[in-house]
Structures are given as structure tokens and as C-alpha cells.
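Before I ask anything, here is the structure I am working with.
Shown here: the complex without one of its protein chains, the others still in place.
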Amino acid sequence: MSNRVVRGFFAATAMGFTLCAAVTTHAAPADTMAALEPETSDVVTMEPPKPNWFFIDGGWDMPGTSIFDGETGKMKGMVETRRLADMAIDPAGRYYYVAETIWSKGDRGTRQDMVSVYDTRELKLVTEITIPDRILIGSRKNNFIISDDGKTGFVYNLSPASSVNIVDLVKRKFVANVELPGCASMMPNPGVGFSALCGDGSLATVKLTGTKADITHSAPFFSATDDPIFDNFTYDRKKKETTFLSYTGQVWTARLGPAPTISAPFSIQAAAGIRPGETKPLELNWYPGGRQPMALHRATGHLFVLMHMGEYWSHKASGTEVWEVDLATQKVVKRRPLEEPMNNIEVTQSDKPLLIMDGEKGTALVIDLATWEEKHKIEKAGGSTITVADPS
Amino acid sequence: MSNRVVRGFFAATAMGFTLCAAVTTHAAPADTMAALEPETSDVVTMEPPKPNWFFIDGGWDMPGTSIFDGETGKMKGMVETRRLADMAIDPAGRYYYVAETIWSKGDRGTRQDMVSVYDTRELKLVTEITIPDRILIGSRKNNFIISDDGKTGFVYNLSPASSVNIVDLVKRKFVANVELPGCASMMPNPGVGFSALCGDGSLATVKLTGTKADITHSAPFFSATDDPIFDNFTYDRKKKETTFLSYTGQVWTARLGPAPTISAPFSIQAAAGIRPGETKPLELNWYPGGRQPMALHRATGHLFVLMHMGEYWSHKASGTEVWEVDLATQKVVKRRPLEEPMNNIEVTQSDKPLLIMDGEKGTALVIDLATWEEKHKIEKAGGSTITVADPS
Amino acid sequence: MKKFDADAMGEKLLRKLAGGSSRRSMLSRLGAVLVAAPAFPLLPVSRAEAAKPDRSPEAKTAFARTAQSKDETKCDYWRYCAIDGALCTCCGGGIHSCPAGSEPSPVSWVGTCINPDDGKAYLIAYRDCCGKPACGQCGCDNTDRETQLYMPQLNNDVIWCFGTSSMEYHCSTAVLVGAAS
Partner (left out) sequence: MKKFDADAMGEKLLRKLAGGSSRRSMLSRLGAVLVAAPAFPLLPVSRAEAAKPDRSPEAKTAFARTAQSKDETKCDYWRYCAIDGALCTCCGGGIHSCPAGSEPSPVSWVGTCINPDDGKAYLIAYRDCCGKPACGQCGCDNTDRETQLYMPQLNNDVIWCFGTSSMEYHCSTAVLVGAAS
């Protein structure tokens, strides 16, 4: 093989195809090229996010968040989310935002924290918004949230002091870092700022005025050590409400505002007609568990919870059943067994909602909720958190 | 949880342990600390590489090259090899060298190519030697080689023009990039420079004088398109010989020097008493295959080859048998079936040699060659190339 | 405890929950209920009338009841009651030693684990070793008293590599800090 051949090989055209007679004679003793028109390489343009799409984080082993159409089960594209990055969707559907941390030399060098902005049609990097450090944890949906109006991003940090980076998504610049002592796991609080759960069992509300943060606390309503609330809770933008679920299976609804109000809890097990979950050992019962253990369909007020049978402190165990809870009547209206245990659950906010789940093996399930029919089973889809276009 | 608690929590001592009364009361209602001496965190120091160790590249999905003791089956440590990096061992056992490519922002930003130097006792980064671009391919043992005296490193590049970066490992600096048109897959050529296989079926010898490279070619002896030689061939430092294996199962030995001599080939299938492999379709036969399909035990001159049954052009198929070939007598002296197909094979150069293999699932097998006893089966050890301390 | 092991920890209890019926018949009945999935399935169980085991919060968890004190390279070694990640003892390190080239984080999350040899509770600091790629060996995820991010020192998902030169996670140690009770 002569130098000429190698060089000739690189005579690629601007249209982007490779061809070199000297090479093709190696590949096959071709005579002449037929009159066939060679194809041209191009790049697909996407639509903005749709209600029946879901976004599945590959997790520790598979960098990237894959976008799937829940109806067809087909992959639409991928947002670049490296390990431990957090993705959020612009409520107006124009941008995907990725809060991420990159070292200049892979695992060494200079630390760089940023919110990277991708347009939703071309999936191209629009800009990077430099921020101070953010937490490295992954698999959490409430460490990077966006205000309902899409104008402000909140990026949680643990340094290990607790604080929040405020990002102006319109001007695309970092605004301020505000301390959030003893609290984490944020939710938007429209017109106020944001709220967060705290280690003392209270809900903190952070009123933002420019770069000034004024923090107030609700009365403690749960025990952060004895019966913690899963920090992957759900937020309903329309009702401005958050639904909380604890390890034992207690369910609260918090109405957000300058002074949030928190409902009395009810037991998900009692709602199914069995005894409530308890914190004591040796009490075998059904418990909620997994990484993203619940999903709320906003229009119907139905909560879908991954449940497993076990003892207390098995809160990371994958669910072997899905319980459908009517929050209004506080009743479990359906229980569905799963063939394989699942770790994360989400539901589309469409009229004909689809339930999306994934498990440790990275296989995603798409279930038609009307029939509980398995519409799609997608291998290697991803094993971490699931997001839908309307993050209610 | 008050601010004080979080802050108190960070009152770590210089010795590196965390303790905070306010925290421990959350963890458990502890009264007082007992008189028990708290343990101190420390860091292990290793020995230099030993003949019964093996180094297994995690491959695409598991960054890092894990070091295992073949006798005990225990992991000893890890060399940082990101995806598509190539590792080589200092013949004197003082350093691990990693040829790697890092972008300043993960998959974007500025490209940085380097040879990173780690000391073998503390596994700490000693320095980085900046080099021009190198090839991105992975799973190849001959894209980064070190001269027998340990003084020079050769890093292959495909830009896509073919060239080699010469690195002075004593002065720890890049020396020169020399063109290597039409050739790749290097082997040391002591006192001369290096040799490489070429697309025209020849062996190229690159005589280095300072930064000047003088390239000569052997007569063509194989067909790079019809019956290619696996580029993961073996090099015997003691004999200054390379053993080549082709897709059909032809075996050559090349004696290196200013004008290398190449033996007449023999067929590995004929050596086992069956008909030789052929390039035609529909000829079902045993063929060599995998990613690192062969290993040479230098002292005995026995070659271990991963073989599978199939048709020609199945050269990446994992081996379902290991064939042990006596190169001197040109006979297959043993055939051993494998329970699971294997992709990579290596053998330790110790008196009681151990055969090491791994497959697609990343499970490593350690076989005692004297008895063919499975000494260890190590899950998640890694799925890519295997290196032993004495790279013969 | 990664998965609930019904065989190891609950057969007797399951039988009691089922009101004295055999485990198999209880399970099959349970199965029928689940597959039919009526609007309000009632699990045919009531509070177990077990012979007064210690049900206080301080009683032994499922992990503690089966923990051992002999092999530090197994997930059920007693100190690992709240560990998450690769055991450094399987990565070239030790119970309180980082593998060569990695660096112990000066801060950590903590657990309170019961030593089966003396039945006492000890405070364990799960100190991450940082600055190497994930070790990959002996992955464990035990969750006794493990809580959520608003209580970070009791959360085992955080990358506890603060104050180290690299925040890359390699493996986790389980350092004995002292007696907890």
C-alpha cells in the first residue's frame, strides 16, 4: 500500500463522501462505477419535545439522555449528559438545559461547572453558563429545577455546605449563590422563589429578591431520619402543589406559596386496605422503593408508585408492583405486578397517558395505562431517571 | 437541621476522619463515644509489576485498567486508562505509561494528546508528556509500544494519514512524528527502531537516526485484504521475534533486525490434523478469532490461540476453544473447549504459566496451564485487552 | 440489602401473616389477587401475632440479623450496613485503606452498624477513595438508616470526594469511628 493510496483516500468531497479508486480495488475488484447516484450524508432536525416523549438518563454506565417517542418506541435523539449531570427541559420547549461538571483532563485538571444550553430542534450546544460548583450525586430530579416561567434555573450544591446557584436563563448568566443550610431537594415556588425539604423535617421556602434570599420554615411535619421523604418527589405546575412520599408510605400534598400549607398524610398501604407501613424491623409489608419511586398524572390526580414487599430500610429496592393511587379519594385503585423489578417510574401528561419505567438492566418499559398493555420494551434505553416533556 | 450541624459536620481532622456529635445524634441516639480507638484512613503502596500479575482493560464501558494477581485472583489496583487509551509497561517495572486523548470539556473543547506516566508503587501521576494526535481505536496492543531498553515510546497516529510519534521516555519529551505511509501495528526492532505491518503485505522496518526515519520494506508475504494478519500479534523480546497469525490460520515468525526475515507459514488447522483454513465462503472450519486472539509463552515457544467454528470473515467471533501450538514442531498439542466464548487471551511468562482470558461480559478467567484448572473466575474484571508484566 | 430476601428473613413471618397457612398457599393466593388486580385488592393479612420479637426501632434490621464479621470483601460484612459502591477491600485497598493512587476523602457519610460478635452498635464512616475510575469490583448498596439528600451525612449516593485533588469515585472504605451506644 503506497503513500499515494493513503493520501488519495482522504480526498473527501465537501459533500462528505469518501471514495478512492485505489482503495476500492482493494475492497473489491470493481470495474467502473455504475450510473447510480451516490447518497448524501445529512443531519436530522427534530421537533420540540412532545407530551408523549420521554427522556431517559443512561446513568453511571451510559453517558447521555436518550429521547424516545413513547407511542412508537423509537429513539428520537440524545442530549449530552455525562455521568452525574442533571437535565431539565425549558417549559416553553425551546431548550434542553444540562447542569454538569467537567474536569479539563477527564478526572483531573481544572474543575468546570456549567449549565449547558441545547436547542431542542438541532440538539446543538447553544452556550455554556459558567456556575460555581454543583453537587455530584446523579439520579435526582430536584437538584436542577427551572422556574415555571422558564426564566430562572436553580442548581443545588453541596460543598459539603448546602447552597443553591441561581441562574438567569434569559440573560444566560449566573446570578448568585444562596446558602440553604440543612435543606436540599428543591421545588419551584412560583412568584416566591423555591422551596426545599430540610433535615429538621420542615419545608423551607426561599423568597428571592434580586440576589437576596429570605428563608422561612414550615413547622416540622416528617422525620428526616426515621421516615424520610423520597427526594424524587413530584411537582404539579398547574396546581402549584408537590406530592411527597415517605419510606413507610405516607403521602402528603404541599400547596406552595409564600407560606406553604401541607396536608395531613395518609398511608398508601391503608389506601389499599392493608396495614400501614412501619419503621420497625421484622414488619414485613409492602413499601415504596427504587430511585424515582413515583409519578403523578396531573389531570387525573393519580399517583403511580413502585412498591415491593420487604422490611423497613429497603427503600432502594426495585418495585415489583405498581400501585395507582387516587389522591382525591385516597384509595389505591389498581395494583399491577411487574415481570421484572423496576427502579424508576414516570408518566406522560397526555390524554392517553403512558407509564414509563426502567430497571437495573437499563431496559425501559412503555405501558398503555388504559389497558396496561406493554407497548414497548426497549433494551439498553438507560437505567436512571426518567423525565417527560411536561414536568408536572 | 441547623446551619451549625452542617458546618460542624465538616470539622474533619487532618488525619481524615469525619465526626460531629450533632450528626451522630441523628444517626443513632449515641450517648458517649467508647474508649475505642478510631481507625485512621491510609493509602496502600504497591509492589512493582510481578510476572503473575495481569492487566485488564475495562474497554469501552469500564474506563480503567485493573491489575490482578493471577495467583490469588485479587485486584491489586488500577491504572487510569480512559476509553480508547493504550497502556504499556516500562520493561524495568518502574512506570506504567498511558497514551491517551482527552478533550478539555469531555467530548468537546480542546484536544489534548499525551503519554501519562504513573509510578508503579504509588500509582500516582508522575507527569504528562504532550504529543501530537494519536489514533482513536482501542483494543489494540501495538499502537503504543516501548523499546526493549525502555527508553523510547512509539505512539501510532491515524489522522487519517499514518504516522508515529516518537517519545523520549528518559527525558520525558516528544521527539518527532515520522510518517509511516500504508503501515500500522508496530513492533520493537531493537537497535534499529521499530517495524510495522503494511497494507501491501510487507513488513516495514523504520530505522531511526535522531529524528530521521529510514523506511525499508520486506517482500510482500501476506495479503492485507484476502487473508489479513491479526494486528494483535505477539512479540518476544528475548528472541527478537514476532509471531503473526492470519484470519485463515497461517502462522509466521519474523526475526527482527535491520532486514527482518520471515519464516514460511504453516497452517494451525493442519497442525491440528484438519484441513487448512480457506478464504472461500461455505467452507465451515475452525478459525482463529476475537480481539486479542493469541498469546505466546516465550520459554516454551507455545502459542495459545482462540479458535471458533465458522466460515471465513468471522475473525471477530469469540473463541470456543483454546488451541495450544508448539511453534517448534508446528503441532497443535492441546485443544481445550471453553464454557463461555472468549475474546482476549494472554499468558503469564512465569514458570508455572497462567492463561488469562476475558469475554464480552467482562468476566476474566485464570487457568492453571499445568492442569487446565480454573483457578479464578472474576466478574466485571474488564472486557478488553490483557497485558502481562513481561510483554514477551 | 439490595433485594429483599424473603427466604432468608421472612418465611416464618410470612406464614404468620397468612394466618397459619403454608407459605406456598399464601403466596399463590397472593399471586392470584395481584394478577386479577381488582380495583381494591385486599391483601389477606393482618398484623402478625408473632411471639413478641423485639420490634423497637433499635431492634436488628434485616441486614444486621444476617451480617457476618469474618469476610470484609462481602456485602454482608457487618460494617457495610449503609455502604453504597465498590468495596475497597476488593480493589487493592483495605477496610480503612485506599488502593494505591487513590485518596481518602476527609469527610464522609456515616452509618450505625451492629457488630454480630458483641451485639453492640458502632459508628462507621464510609470514606470514599477518590481519583481513580470506578473500581468495578464488589458493588454493594446497603441502606440501614440511609436517608435523603436533605440529611447528606446519612445519604450514600453523594460522591463523598470533598477536599481531594480529584472527585472521581473509585471505591468506599468502612472506617470504625467508635461505639455508638
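Residue numbering begins at 1 within each chain, and the chains themselves are lettered A, B and C in the order written.
Quick note on the criterion: a residue touches a chain if its C-beta (ideal position, glycine included) is under 8 Å from a C-beta of that chain, and two chains touch if they have at least 3 such contacts.
None of these values were measured; they are calculated from a predicted model.
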{"item": "Interface partners of the hidden chain - shown chains only, full complex considered", "value": "A, B"}
{"item": "Hidden-chain contact residue, picked from the options B:137, B:259 or B:299", "value": "B:137"}
{"item": "Residue of A:49, A:64, A:260 or A:341 in touch with the missing chain, whole complex considered", "value": "A:64"}
{"item": "Touch with the omitted chain, as defined above, among B:108, B:173 or B:238", "value": "B:108"}
{"item": "Selected from B:77, B:199, B:249 or B:353 as touching the chain missing from the view", "value": "B:199"}
{"item": "Sole contact to the chain not displayed, among B:50, B:240 or B:308", "value": "B:308"}
{"item": "Contacts of chain A with the absent chain, listed as residue ranges", "value": "1, 6, 9-10, 12-14, 16-20, 23-24, 26-31, 33-34, 36, 38-46, 58, 62-64, 66-67, 74-78, 80, 82, 118, 121-124, 380-382"}
{"item": "Residue ranges of chain B at the interface with the undisplayed chain", "value": "60, 84, 101, 103, 107-108, 111, 135-140, 143, 158-160, 162, 182-185, 196-199, 224-226, 228-231, 272-275, 279-284, 286, 308-318, 321, 331-337, 341, 372"}
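Keep this in mind: only the chains that are shown with their structure count from here on.
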{"item": "Inter-centroid spacing, chain C versus chain A (mean Cα positions, whole Å)", "value": "25"}
{"item": "Numbers and ranges of chain C residues touching at least 2 other chains", "value": "107, 132-134, 145, 150-152, 154"}
{"item": "Numbers and ranges of chain A residues touching at least 2 other chains", "value": "107-108, 160, 162, 182-183, 198-199, 224-225"}
